[in-house]
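One protein chain omitted, others in place.
Order of writing sets the chain letters: A, B and C. Residues in each chain are counted from 1.
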């Protein structure tokens, strides 16, 4: 079984314009399609939960952590951020979505500012650049998202280990929309679509990409200790 | 001095629609702005020259080879292709432009098919993804090319060592428009703009990118021998 | 089922010093441990077979091609090399072993000379650099090969997409011993151990690495497209 925890800041998502496309919040929409998978166990957590819903016990019991944050990144306490970062370094898969490009665990793992351009209310074409990659299986060459926030280059990230998707926006911008990095034993898949008032997480292809992503970043092994051992001569 | 050789298949470029934007052929347009550089010596060569204008003497006297081919890739003899590939492996810089994605020396150095999508008569926005890279110095974040052929993903190339520019096309496509690879001691800069009937090589920013590219791929050192030496124990 | 074809030049391997460690030739040793896998179907082919044993039918029926060549690289006809290269670009996995660093299909896929240093009769320590990689699963941090040919840097290869193993040699050299590249839809895993007179392919860890490699480069999908489609406007 793959144990998935979906974290969503939720705060502010009570608004009608969000509830219309994401009833109950973004974590509920994502849970909705992940829980159909027979080999996945889904847990959700939000900012207002105690310890953000991310106690050490929850993290230790998580194979893949999906993260959606936007306006309240700073309210996630640093000790929670440390916990997430260390878990990724030991092998936990991590999928920051959309505006989580500025989430503290993501920028800590990247070492860059992760800044970008943005404009609300655009139309996106999402292109598959690496059609052979496991995350791209079953995905058409181009996905059209009629309503999506524009994210544009330059995106201040380290060179991705794999560049799987590129985004095209009708206003004239391009974006590295789906990127993979390894950090320690952990895999990180940043995926751009998913503004809170747009129905991208109800798109079957976007759902399939997130599903593929969960399977791909799920760790084969995790490490217990991370230190610098002294090695005596044989 | 940087010794630059501009190779152009030329054949077919006598047409009025080409001559209008590239009088004398594409190599003449490129020569026109390169020869203003006081530290560059420019030579041109075309398909119909003896040995394609690329004798061993010319290649040995070339620091950077710019290449423009389109409809006559197959007419370049294999021994000339071998000569170019070996020179790159020893350090010669190589800049295949536009439709040279299918030029034999380029596909030989890449090891992939280098195929892509295309459509004539589009509008391009060229974005700088790595603003700190030497090839991007003096280049605005976005260059608009009102008339340019669309090249679209998936582009079948090995993972670039550096992804400097991305192209946006009004018809909905994106493209990895400026890519760098090392092969042996040689640097290769593929750059997408430059359809023969479009005035892209007269655009000041495109000229600056090609100029920066020539300086960047110009070798610091070249190697003489490429073999597998037997190393006795000390 | 994973369909594996093991190609071995074999010529010259009738010598007693080879037969002692590889009875019947290197392909027989490799077949010996691969055929224990219930989900693998193994075929072997040698240089002296008609069409090198690599007809189009055989290649079309191969998921992963393992290659061992040394002194007779030049005797592999170019049309066979083309066939292998095209199959890799369409998705066939390819595992060139040891002295196959100079095999024609490998250098064609790399675009570099693939030259290196060498010295017969050394001792190797093979280190795992990426312990989380699927090819490293079940492999100890260090494997000692008491007898192995030294291969040393600089190794003239394109930057690997993944650098999984590094080799240490008692004579003082280091080597990038296990490297991955993508070319088109195909994955390539170069693995250094396996001089014909050394028993490396009888080492349980080396066998496990090759097994893991076969599973890793086995294609999820294969694709026929090797052309440039014209895309009309919607």
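Following the convention adopted for this analysis, a residue touches a chain if its C-beta (ideal position, glycine included) is under 8 Å from a C-beta of that chain, and two chains touch if they have at least 3 such contacts.
For clarity, every value in this text was computed on a predicted model and none was experimentally measured.
Asks: Let's see if you follow the contact definition: name the visible chains touching the chain that is missing.
Replies: A, B, C
Asks: Given the contact definition stated above, which residue among A:3, A:108, A:142 or A:222 touches the chain not shown here?
Replies: Of all options in A:3, A:108, A:142 or A:222, contact with the hidden chain holds for A:108.
Asks: Touching the absent chain in the whole complex: find that residue among C:166, C:188 or C:214.
Replies: C:166
Asks: Pick out which of A:131, A:167 or A:184 touches the chain that's been left out of the picture.
Replies: In the complete complex, the chain left out is touched by residue A:184.
Asks: On chain A, where is the contact patch with the chain that was removed from view?
Replies: 85, 89, 102, 108-113, 115-119, 150, 152, 156, 158-159, 161, 171-173, 181-184, 226-234
Asks: Taking the full complex into account, what residues of chain B touch the chain not shown?
Replies: Residues in contact with the chain left out: 91, 130-132, 134, 137, 182, 184-185, 219-221, 223.
Asks: In the full complex, which residues of chain C touch the absent chain?
Replies: Against the left-out chain, chain C lists 125, 127-131, 141-142, 152-155, 159, 162-163, 166-169, 172-174, 176.
Heads up, the rule we're going with is that only the chains that are shown with their structure count from here on.
Asks: Given which chains touch which, is the overall layout a line, a ring, a star, complete, or other?
Replies: Complete.
Asks: Same or different for chain A and chain C, when you check if over half of the residue numbers at their contact belong to both copies?
Replies: Same, since most residue numbers here occur in both copies.
Asks: Quick check for you: after a Cα superposition of chain B on chain C, what is the rotation angle, between 0 and 180°, in steps of 5?
Replies: Between chain B and chain C, the superposition angle is 180 degrees.
Asks: In angstrom, rounded to a whole number, how far apart do the mean CA points of chain A and chain C lie?
Replies: 36
Asks: Measuring from the mean C-alpha position of chain B to the mean C-alpha position of chain C, what distance in angstrom results?
Replies: 32
Asks: Which positions in chain B touch two or more other chains at once?
Replies: 152, 159, 172-173, in rising order.
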